[in-house]
Each structure stands twice: as structure tokens, then as C-alpha cells.
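Worksheet: the structure to be examined is printed underneath.
Note that one protein chain of the assembly has been removed; the remaining protein chains are unaltered in position.
Going in written order, the chains are labelled A and B, and every chain counts its residues from 1.
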Amino acid sequence: MSKKTKKKMREAFAYARLIILGLIMVYPLLWMFFASFKSNEEIFGSLRLLPKSFSLQPYIDGWSSAGGINYGKFFFNTFVLVIPTTLLTVLSSTLVAYGFTRFNFKGKKQLFGLLISTLMLPNAVIIIPRYTIFRTLNVIDTYWPFYLAAVFACYPFFTYMLIQFMRGLPYDLDESAYIDGCGTFRVLYQILLPLLKPAIFSAGLFQFLWTYNDYFNSLIYINSVKKFTISLALRLSIDAETVVQWNQVMAMACVAVIPVVILFFVAQKYFVEGVSTTGLKG
Amino acid sequence: MKLKKIMAVILAASMMMSLAACSNSTDSAEKAPSNDTTVTKAPDAGTNTSDAEEAHDPVSLRFSWWGGDARHEATLAVIDLFEKEYPWITIEAEYGAQDGYNDKLMTQFASGTAPDIIQLETGAAPEYYAQEQLLDLSSTSIDFSNFDPTFLENNGQFGSGSQYAIPMGKAGTAIVVNKDLADKIGIDFTKPYDWNQLIEWGKQVQAYDPSLYLISGNETYMMPFILRAMARQMNGLPIINDADNTLNMTEEQFTQALEFIKQLYENNVAVPLSYMATYGVNNQDDPNWIAGKYVAYVGYTSSADVMQAANPNANYIAGNLPVFADRKSDGWVNDCPQYVGIYAKSKNPEEAALFLDFFFNNEEAMKTLGTVRSVPPTEKAQKITLESGKLNPLTKMAVDVSMQYNGKSDSGKTTSAEVSAILCTAYENVAFGEKTPAEEAKEIVSLINDYLAAQ
Partner (left out) sequence: MKSSKIAKRGQKAYIYILPWLIGLLVLQLYPFIASFIYSFTNYNAFGKMNFIGLDNYIKLFTKDREFYKSIGVTLKYTLLTVPGKIILSLAVAVMLNKARKGIGIMRTIFYLPSLFGGSIAIALLWKLLFMDSGLINSILNFFRISSISWLGDPKVSLVTLSSLEIWQFGSSMVMFLAALKQVPQSLYEAAGIDGANRAQAFFRITFPQITPILFFTIIMQTINALQNFTSAFVITKGGPVKSTYMLGLKLYNDGFAYYKMGYASASSWIIFMLILVITLILFGTQRYWVFYEDEVK
């Protein structure tokens, strides 16, 4: 076999692998989408992927919710909650990560230890004391518990993640910039940030998605239905004692996932785009 | 208490830092509407409409419940009706799914911010009562004359003689029977029968067709169906004596009840738990139920219509419930799917009581609510819903069946989440054949005694 056909074969093989794996991955979305057109009996009683018939009715019925509030409002609320939270988290985590990686200061090791250890205590037992703090700050039934945690970098996952990415960048970069007379902020802004684009985009993506999907914290801090987010709204009609119209639930779950699919599709090119080499020493 | 003081000091210290650090955000937050119950803002609808009610200061109440769409709509409509009648009172509706409902409520109890009016899970309510979170409703203006006194005593008094929670609907254990299938095999659930009859019927079903089962049940519903009901029939008493923290059931009695569970699964009377595990408490999702492969479903009256809707092709009736021949009591009891109560720390208990009085006694409210919380709790509301055709005949039949029996409620420590978990684990271990009934009976006694020692 010539080198060329060999290469082609390998390429085809790689595609085949990706497509088979991809089918397994995409099955749930297809299933959910088609389930939104099925009756409950079809959903539970049959293995067929395709529904017997298609109708937009579940989407129309699902869109409006009890009390005259519809999903338009829930989407609006979700973005009001999620977008600032995401931006603030990325901003604060980047600053803190920069402080931890590019400087030597007293107590660095101990503080880093503290940062990591805040990740280690299970959430369940700190719910009540944390709620007490936000009640004292008078921010229950607002989105401030999320904003405040974002402003003050209380999502240690992202701080630590950005720390690790920054530690992958050579310190020589900073050093030559200092020699050129740059200040610390300019080093971060002009030298490191462009190189960190993939990391920052993935951090933003994660925070967006996780806040978007978060049920438990939203449930605890938000009381009024008119402030509900999508993740709370999706469960509004689910009750063990009534017949759940699963097609409506699935329809809204499909609608709810559209923004994040679009976001990911748009954002993913930033993981590909060659930011990689500029200014990096070999 | 010393500890509480220490905690308060720590909190205060960190709050001071927060005030120093982020005074801006707290300022703006204070201006935002708080969740404090003493909301002083004037509800727009309130002050201008009525001139006769000038004496009243505007009051805002919070009311939380869980449920599905129909319940949300109907409850919101009743709130509207109430606000028209009492224009100075506004009710903030806080509704959602049952997922996490109790967790949120507990967080609110812990910080003193629970809603004024609270729909309560039956399993959790006795604990809330014991921890003094619920207001004594007998001392309020609520008129209970539409309720059956025995029903009230069994549901929401927790042995105190005062009403601390109001049952929102009537329910009870139900056996939903696929009548056509039962007839075909020759099983009659409409006659009185005893526990062993179930085993015999189960064998009969398997002999008729090994792919069919007599009972579809999940452990969450089967455990009280067998263990708690047998206890009430054997002793005429709940498993636990709440007054002096002792067990009414003996180890031998537990062994006997668990032996029955073993028989149930060894003879394939009930669908194997390993099969049912997938569906949790949602037996209606089981394709075999949808295909009509079970003679009967064991559960509650409040889920009868859900089971019916899953396989609408079949013809269902509510069957009688099993009893021991030599019982001290029938054991079966009318209970409720959920309670409603008033938060003990509510700043406006009188207005909250006004609302509940309206909720249960106003005819328009009864009509609006229909059966969104199962069969209504009062005779009068039942009549209204029956006339309007809203009451599902199967649900009605199931409730009527459960009313024939003279059992007494075992609501209390017996029904607490921790004891229920102990009993469910035992049920599961025996059903899966991991432990013998005797071993598990011993285990139950020791675990419940541990639980009681900590009370």
C-alpha cells in the first residue's frame, strides 16, 4: 500500500470511530426531541425512536406555565442570572489565578492550601450556614447570592483551573515584558490573556452551563415564581400525584438546551483557533 | 445557649467584615424587597379598592406548595378569590416541584424565614410539630365544623388534641385492580380476604401465566402496606409508642411480617424488586403495567388516576384491603396526601388563618380547587366536586373502600423518614433474599431502639 492510501485509510478509520462514538453521544438528544412528540404511552411502552405522528402542540402547551408566566420570562430571568455570574466569575477568577501564579508573596502556600480545601467539604452541610449569611445580607429571593459569589471568586474550581493553565505558560514571557517596562496588569492583559483564551472560554462555558443547569441553589435562594429560572421552571409541572405530560416536559427540555448548544457551537472555535504559538518560546 | 452565642459571634464577625468590604452591595440589597414577613409596602390592589376596610393595615403573606400544573392554576385562582374578598391581604405564591421542597423548607426553618402558610409532607409534618415550627390552629379563627372530627384527630393533631396541621385531602391505601384480568383468572378483590389469600392468588396468577403477576408494588409503598398495616392490625397500635419512646411491635411480630414479605417474593406474587427498581415510585412508567400484565397495583388513592391513565384500555376497580382474621383493629385508615399549616413564627397568624378558613370553607374555593389535592377533605367539598363531575370515579371508589375500615393513624415517629428508611431497608433485604426474616427483625429492633434513644 502506498503511503497516500495508507493515510487515507487511517483518516477514514478515524472518521468511522468518531461517528460511531458520536452516535452514542447524540442519541439522547434525538430521543428527547422525538419523545416530545410522543404520548406517555409511547414513551414508556415502546422502544421505537420515531413517534407515530408529529405535532407542535406540546411545544405550544409547554411554553406557557401556571399563573400566566411563560418560558419567555423564564429565559429572560435565566440570562439575567447567568450572564453576569459568568462574566464576573471569569473576571475574578482570572485576577486571583494571576495573583497566585506569577508572584511570590508571603503566605502563598498557605493561602493556596486554603483555596483548594474550600473545594473539599461536601456542599450539603454548608447550605444552611451559607443561607444564613445571605439572609443577613438581605439578598434572599434575588440573584445576588450568585453575583456575590462570582465577584468574590467563591467558585474555587475556576480559580484553580486558571491557575493550572497559567502555570503552563513560561515565566520568561512575563520577565521579558517587565524588562520592556510593562506593569503587572499589562503583563496579564497583553501577554498572558491572549494565550489563555481557550482556558478562559472553557471556564466561561462551564460556569454558564453549570449555573444554567443548577437546580438546588436556585431552588434554595429564589422564592418567587416570577424570578424562576429555566432549571426551576422545567420541574414546575412534575408531580408524582398527577399525570405528567412528558411530551411537554421533553419539548421544553429541548427548547431549554438550544441556547447552550448554540453557545457551545460558537465558543468551540476558540478552542481550535490557533492562538497557540504567538510570543511563545519554543 | 453557649454554643449558639459562639456561632452568632462568628457570624457577626464575618458580617462585620462584609459590611466593611462590600457596603455598596448591602446597601442596594436593603432597598430591594426582602423576604421578611413583615413587608410594609402597600399592595396596590389593597388600599384603593375598599373603603370599608380602612381599619386594616395592608398585610402580605407567603404561601408555599408543591404540585403539578393543575394544582398551581387552581391554587392561584383561589388566592385571587381570597384577595378580592380581603383586599388588604396579599398572598405571595411560592410554588414549585416536590424535588427539594423539604430541603428548602428546612433551610428556611433553620433561619426563621419559612413562609407563613406551608403545604407539608405527611411524613415530615410530625417532626415539624415536635420541633415547634407549627402554629396551634385550634386557637385561631379557622372553622373546622365542615370536617369529620375523627378524620381531623387522625390527621394533623399528632396526639396533642389540638390541630397543628390540616389535611388537604382524603386519601388512603389503595389496591387498583385490573378487573377484566382478575375476572379471567378468577380472583375477586371485592370480597373481604386475609393476607394469606394474597399469596394464594399470586400462585394462581403464576399458574395461569408465568409472565403475569398479582401485585405491582414498589418498596416505598409496599413497606407501609405490609409492615405498618400489619402492626396496626396485630396490636391496634403504631409500631412505635411516641409517648414513652418504646416499641409496640415485638421481634417475633416483625419476624412474622417479614416472613410474609419473603413469601411474597419467593412465590412471585409481587413483581421482583430488582425489576421495579428502575421505576422508583412511578409504577405507571413500567411497560408491563401499560401492557396490562399485572392484576393489581398497591399504592395510594391519590395515585389511582395516574395508574389508570397509564393504561386507559383496562377496566379498573378499587379492591378491598387485606386483614388478619384475629386482628385487634382493621388497621386501614383514612389519611391525607399532604397537610397545610401555619408557621409558628409567622408575623401575621390571624390573616394566615383567615386564608385557610377561606381555603377550606368557601364554596367558590371548593369549586375552584376540585380534586387538585386528591379527594377534598370535607363532606361539603366532596359533594361539590362530585356534582361538578371533577371527581374521578376510581379515586372516589378507592377512598370509599378505605373508609370502611376502622384503623387509627400511626402518624408520628413510626412514619418519620429515619424509621421509614430502617423499615424499607429491611423490606429490601428480605425481598432480595440477602437476609432472613429473623435476622432482619433483630436488626430492626436494634436500629429503632438506637433511634429512640437519640430522641
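Definition applied: contacts are C-beta pairs under 8 Å (C-beta built on N, C-alpha and C of every residue); 3 or more make two chains touch, one makes a residue touch a chain.
Since the structure is predicted, the reported quantities are computational estimates derived from the model, not experimental observations.
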- Touching the absent chain in the whole complex: find that residue among A:66, A:205, A:222 or A:240. A:205
- Specify the residue from the set A:66, A:82 or A:153 that touches the hidden chain. A:153
- Of A:37, A:71, A:165 or A:221, which residue touches the hidden chain? A:165
- Item | Missing-chain contacts mapped onto chain B | 1-4, 6-7, 10-11, 14-15, 17-18, 21-22, 102-103, 106-107, 109-110, 127, 131-133, 219, 272-280, 285, 287-288, 416-418, 421, 425, 428-429, 432, 434, 450, 454
- Query: In the full complex, which residues of chain A touch the absent chain?
  - Reply: 7, 14-15, 17-18, 21-22, 25-26, 28-29, 31-32, 43-44, 47, 92, 95-96, 98-106, 108, 111, 114-126, 128-130, 132-133, 148-149, 151-154, 157, 159-161, 164-171, 175, 178, 184, 195, 198-199, 201-202, 205-206, 209-210, 213, 215, 231, 234-235, 238, 246, 249-250, 253, 257, 260-261, 264-265, 268-269, 271-277, 280, 282
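As a convention for this text, only the chains that are shown with their structure count from here on.
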- Task: Sort out for me which residues of chain A touch chain B in the complex.
- Result: 40-41, 44-46, 65-67, 127-129, 131-133, 135-142, 144, 148, 151-152, 215-216, 219-220, 223-225, 228, 232, 235-244
- In their shared complex, at which residues does chain B touch chain A? 11, 14-15, 18, 22, 25-26, 29-30, 32-35, 62, 64, 66-73, 76, 92-100, 103-104, 106-107, 110-111, 113, 115, 281-282, 284-287, 290-291, 302-303, 305-306, 309-311, 337, 374
